[in-house]
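Of the protein chains in this complex, one is absent; all others appear in place.
Labels run A and B following the written order; every chain starts at residue 1.
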Amino acid sequence: MALRAPPPDPSTLLDVRNITKRFGTGEEAIVAVDDVSFSVAPGEFVSIIGPSGCGKSTLFNIIGGLTGDYDGSVTVEGSAVSGTHPAIGMVFQEESTFPWRTVEDNVAFPLEIAGAPKAQRMERAAHFIALVGLQGFERRYPSELSGGMRQRVAIARTLASEPRILLMDEPFAALDEQTRLLLGDKVLQIQQTLQQTTLLITHNLTEAVQLSDRVLVMTYRPGRLKRSVRIDLPHPRDSEVVSSAAFGQFVAEIWQDLREEASRGVEDAESRVRKGAARR
Amino acid sequence: MTATKAARSSGSTWTRSRGSTWLRSRTGARVVGIASSIAVIALVELLIIAGAINAFVVPKPTQILLAIPRIIAEENVLHRFWQTAQEVIWASLMLAVFGIALGSLLFRFVGLRLAFEAWVGALAAAPIVLMYPLFLVIFGRSTTTIVMIGFAAGLAPVILKTLDGLSGTRKVLIDVGRSFKLSRGQQFRKVLLPAALPAVFVGLKLGLIFAMINIVGVEFLINFGGLGQLINELAERYDLPGTYGAILFVILASVLFFAVLERIERWLRPVE
Partner (left out) sequence: MAAAGGMRPDSSSASHRVWLLRVAFVVIALLAWEALSRSGVLFKDVVPSLAAIGRALANVLSTRDFYANLGVTAQEIGIAVVIGGVAGVAVGIMLGANRFLSQAFESLLLYLGPTPKIIFFPVMIMWFGVGTGSKIAMGVVSCFFPIAISTAAGMRQIDTVLIRVGRSFRASTWQMVKSIYLPAMREPIVTGLRLGLGVAIIGTLLAETKLSNRGLGYLVIQSYALFDMPKMYALLIVLFVLSIGVNAMIGRFSHAQRRALA
């Protein structure tokens, strides 16, 4: 059952309304995202969680303005989004640092584009580099850093453009569990410090509960919003909070919905293989 | 390294395994390679002395080696080397400018790319240097002819690799550029071109090598220019040791050129 679109609210930063995205036409058309609506308030940390194939990356691309040709609307601070928007900062899942630039040149990139003079650029870049905990590594190249450090550079670079909303697509997916936990922690700290409005796409349950104020659960394809769960846990979300009973309850609650969708995904993949084999 | 490991494991047979392990190692192999080359040369020397090989067809290797300092002194080899080098430099500049420009053009306009990429590929396989008599007619017996042939011969790989590098840019980097609302020009200058640089350099390396080979070859064929002409002259004078020596010198120079290009390529690589 899709959530009904909320009425327009001046206190929301991001307003996503009735997004539907189809790939292909006619009978062969796949509906990736079906009538998704939600909003994000200023300073809020919202996670969208769903099984693989639920269209969350498509949603990421739509909200970020990289994909067009959809039904519905995306509004940031009242202005409609059409194409990429300077108020939306994006952090991608894959390796996205520029390998030919040093860490500080990477982070200073948005400031360079904006035309800031060199001294100012470097100063601001240094600030964000310190924020993600990479001070001392300014002159290094991404190839000299670990995967987790590179993602920190990517996050610092996006933060340097001071976006109104930070949009992240499974930024920790390529990292090992421990790095992921530490980095997630760091990002939450930064978010709390800056009061940065954040929308995180993830498939990791614990991560979603640990970091967010609200978790939106998506169904398997066609992706609809199944549930919205408010995470009423105290900040900072340290190890005590994470190991508390309340935390476990939130995780269990969300897993119930997620599990159903995840197994639909697995069944669907299997039936596709069977159909493909039958064709031969 | 391997020797020490072998030493620890085989105790008393340490001396023996050390020798054969070294032989089988990489430096061992290289030394064997060089040693056998020298052995073959020595064998040729002996066969010529013995009369098995006609000394008028193949001069003694020692004579050839002695000829090299002689021709360096008498034939102004360094000046000729510089002449050939200048031709190569001119061709390289033209290749860099036009090759990268045309490659970028084909990348920018998909229609052009679809229509003409295959043609450029065919050009890469075509025997362009065979047009040298035509170039002679158009540009005369001059440095221009030689440079133009070098340029024409090396152009196709530069265009193709530039195109390849630009279109092979990882999608996520392009998305990063889009997320920062880069203009088309900014996207090209700050994302696509730097990302394509390793491939562009490979193309330039190939283009430069083709250019150099054809430049020296045409110098030889039209008896004009630097090193290639030297070989032709010495051959026409029937100065056998000199001819062989000059050929050897040119081969060494081109090997050096190739090695330098490889070094530069390797130096550019770690950035990715």
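Structural remarks
Everything below uses one rule, namely that contacts are C-beta pairs under 8 Å (C-beta built on N, C-alpha and C of every residue); 3 or more make two chains touch, one makes a residue touch a chain.
Keep in mind that this is a model prediction, so the values were computed, not measured.
Touching the missing chain, out of B:I49, B:I89 or B:L112, is residue B:L112. Only one of the listed residues, B:I89, B:V137 or B:I264, touches the absent chain: B:V137. Across A:S82, A:S228 or A:Q249, the residue that sits in touch with the chain not pictured is A:S82. Against the chain not displayed here, subunit B makes contact via residues 24, 26, 29-30, 32-33, 36-37, 57-58, 111-112, 114-116, 119, 122, 125-127, 129-134, 136-138, 209, 212-214, 216-217, 220-221, 228, 231-232, 235, 240, 243-244, 247, 250-251, 254-255, 258-259.
Here is the rule we go by: only the chains that are shown with their structure count from here on.
In the complex of the two chains, the subunit B residues touching subunit A come out as 170, 172-173, 175-176, 178-182, 186, 190-191, 194-195, 197, 270-272.
Within the complex formed with subunit B, the subunit A residues making contact are 64-66, 84-86, 88-90, 92, 94-96, 98-101, 109-110, 113, 141, 143, 158, 161.
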